[in-house]
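My questions all concern the structure below.
All protein chains but one are shown in place.
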């Protein structure tokens, strides 16, 4: 019997494609999530807790762990891990700027939700805030060209909140998400300041250029630009790399937008 | 180098807004989730487990922990924690009534889903049941005027299920949710008995009254009333504090409802 | 006071319906999730980790734990646990075939997403892959007639990803899900090879036959058939046991489909 | 290679004696230690903590866990587990008496050690108290005829403190141990009230009656009787079932006593 | 039945002496052990690990935790916790001196044991080193007048090693313990530099002055002085506050010393 099991295990190995046989040193999801939690303690101590770390201790662990995880990720993607320490330092220097952005996001959510009783409640309870703040962190790592880690971070937020923001997206200050489940924001989307999104909004790609094999071409501008002071209601779908939503416009719920919308316009859906 | 880090930490602190520097005693999300788990063991022992607590031990721990967490939450919101013990007792006295309601919800889900093989399966596997039962608990705490805790509870359910029910919503017996991801039910919504919702349904606010600064006015009736024996199919959106959906009506999938619907009416969406 | 508590506990017990008083031996959600994690280590060691188990040790623990959990589940559903060992063996023998299918799914996601940089990134970060691979496992257990466990597995994936695939659904090779939050695939749905779904797609039931008491009749073909090489964009809703979507067709976003669509057809939604 | 490992595993199994192939249901050391910790919380809440159990919850869990563990132990020793519930109840009824005895032990240690600053310090820091209090619990279980559990308990104390008291020993009130490492008290020893022992004291067996095979005969009075108000200094060795140490006597350090000592006598060792 | 249990719990409470009903804020053994582990990481990073803290993070957590635990301990002993922060700082300033002493202890053990292969082995494996290094830490806290914490620390070392050093004892540099189980060093003992002790050595009190109630008088010089370069072999017992062991003397195993021993003397025990 046990011999039979050994044979099944051999068959599984044979069935597994060669490039799925993981070399050692693969980026470790659990430790990347640890980075998020250390940064949360550094930015908002008292609101977030992780392994009983003090604010200062979280910072010190973060310095070490960023170096390690960035090194692993570079290594695994076939790059030299030499630059890891320098990249970690560059990231750490942006933390005050990330803090500043997050202040604006909290303010935007507080101003935008009649049910919000305090900023503390927003930090503790609002999935929108949770997803945005992790996006802010991941986006900086993405800009630094660090592989794997930014995406693991935003997918962790996606798992917790149902909000799927690609770390490559560019988003201005005072970003507000209400409820949020089902939101998708694509890699090349650009959002201005004071944008407010409701649940189920997609800011996505219309269609992909195909290569000679019929597979989508990797890269290229594929997702819309959203202006400043735009509100997009629940389940609206805005698609295409050429689509531009003008400043101060309002996109109604359940709408389907594949063309640009001029400044100040209100697009509503109606049954009639 | 380390001195440079100390300076960055100082910059982060400076960037953090003053009202985000948490005083001690902030409500602890992990311990509020512990309350949920203790209540689940008390209500449905054998189906739910928590820290190896017996049914009786879960009850006893709950008595202590409710007092502590309600005290913290009152304290943090600037109220005297004196009333915590009394409020905890009042909550505990409602547990038999919560149990009764939950029985009706299980029955409604069992009756409403051809795929449900037993009530145990519903308790163990159905996210709809999970979210409804936590709402039932949080709603009673909301009615008692306890700050923070009810919202932390329903957001925990939201995280686990993608179903976002504000603890302030009023919902009758025999409430059934199928699949559920993406459902949103607002703070001032009122749902009757025997209501059934599918995934992606929003029972939300149409628009917010603004104050002189252009910010939404906090409070006020903002969400619809749903009658008894109403079925609302996937991704329907029903908005507005004046919108009333009459008894025995059926709202089709992907519909967009911003006006009242009379009793017994069927509203369907069509491509044609 | 404490006596009062004992009385409340008695009232809770009285309020609890008789069939909810769990017998010992109820299937344990935590241990079923353990099965998933052991299988993940066996199939993709290095990418997944569980309790520091080596690939071989994960396999050995799985042999023991499948036997135990299947035995429990049979027992709880009133069947003799005698067959547990045999069923566990039958499942283990399908693992190489599951591995083969999962290879095709990874390939389909890699080919279908311009943002995917490597197969490792897909395994580590893509909720679509996570949900599909757990469905592959659960579906085999469903076919073997094992109660409770398949559904607990797919609901675990649902919780983590917002993707709700009933373990009874039949799905061909090269299955690709992008973003995924809010997807629902019903128990009797049949999907061909090379199907690609975006977030919010429902492949569901139109309406249920009612019995004399007005309750839906359990069982029966209730969900659509989807052909090969079909793409279904975000938030499309396809309903009904008679609905057939032909090979090579494309279903646009936010569409509502309750009738069959012929081969090669493109169905788009438009505001106009 | 792996096949070779399977063979080694087979050889290990063959080498293992038949009566060491454990049936299921063997008493679980970890859960017996859990009983100790629950009892400690019940007796001295605030001083001892276990899994965040309140005093009442610890009591409730204890009621359930005693029943389970006694059942297992009876089962494993070939007795019917039917009596488990009754034995558990009998034990629980002795808890107030155990509490009374432990009060006297704390008092004796406080009175006997010039370095003891408070009773709280004794409960938190003194290994002598730790070992005595666990012996008090285990002795009652021993008297009730429960197999395995009493010995697992006193060996747990032995591991933590280096103090080895057989649960069968009979010990009066106001028992004081100072330092304690290396103390051994045998199964049939009888100690009076107000006895004080220092580290390294053995109250042991002189020699064992052998049976026809040269093995010690199991059972029989093999260890000394110690009177009331006796002090025994460090590393004294007192042996034999007929040896009686009279009331109010003092046994000096490093002495070797194999004969009785009359009341009020002082036995000192000298280099000279 | 359950009512009967409530009565038993009441009886236990009644049996518990009043001064054992713990107020909140009692020093927490687990957190004091945490202090030890943080200090070990600060002093010997790489050799000791705790909660994955970096050397710097361990230092930062220590700063916070010392303040908290000293505050608790002062509070519980009826003193104002105001001085906690100042005492914590004073302790932290002694850490370089503690490091220096510990270097000498490691050197002494390395020089004194033919079986020691490296200093790393001593740090990882030698219970003597473990107990001495914790004593070094606890002694400084004892000198600062901090209640409870020093004793909890040395008793933790006692539990792990069987070596019982009172934190009040004064011990010079290059202190070496071999094997160590059963060693006892009293509160008022004074040991010089280059002292080496084997297992089972007691440096204890001869007898206690009694007060009018027959209880030992608290305080006073009760334990011996040991000179420099003294070796004391296994199980030797040296007692009394007036007993002085001169420099460069050797005390043989199993000896019983209650009088002073002059410089350079060798005291051996013999059977003859």
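Each chain carries a letter (A, B, C, D and E) given by its place in the written order, and its residues are counted from 1.
Here is the rule we use: contacts are C-beta pairs under 8 Å (C-beta built on N, C-alpha and C of every residue); 3 or more make two chains touch, one makes a residue touch a chain.
Because the structure is a prediction, the values reported are computed rather than measured.
Enquirer: For the chain left out of this view, which of E:53, E:123, E:165 or E:195 touches it?
Expert: E:123
Enquirer: Which listed residue, E:34, E:150 or E:182, touches the chain dropped from view?
Expert: Counting the whole complex, the residue in contact with the absent chain is E:182.
Enquirer: Where the complex has a chain not shown, which of E:9, E:106, E:134 or E:191 is the residue touching it?
Expert: Result: among the candidates, E:106 touches the missing chain.
Enquirer: Looking at the full complex, which residue from D:67, D:155 or D:247 touches the chain that isn't shown here?
Expert: Candidates D:67, D:155 or D:247; residue touching the omitted chain: D:155.
Enquirer: Which chain D residues would touch the chain omitted from the figure, given the whole complex?
Expert: 5, 8-9, 11-12, 14-17, 19-24, 26-30, 76-77, 147-148, 151-152, 155, 158-159, 162, 164, 166, 168, 181-182, 184, 186-187, 200, 202, 204-205, 208, 215-220, 222, 235, 237, 239, 254-257, 267, 269
Enquirer: In the full complex, which bits of chain E touch the chain not displayed? Write them out.
Expert: 42-47, 49, 55-56, 59-60, 63, 92-93, 95-97, 99-100, 103, 106, 111-121, 123-127, 160-162, 179, 181-182, 198-200, 234-235, 253-254, 269-271
Enquirer: Just the residue numbers, please: which parts of chain B touch the chain that's not shown?
Expert: 2-3, 6
What we mean here is this: only the chains that are shown with their structure count from here on.
Enquirer: Could you grab the centroid distance between chain A and chain E? Build each centroid from C-alpha atoms only and quote it in angstrom.
Expert: Those two chain centres are 52 Å apart.
Enquirer: Scan chain B for residues touching two or more other chains and write them down.
Expert: 56, 59-60, 63, 162, 181-182, 200, 235, 254, 269
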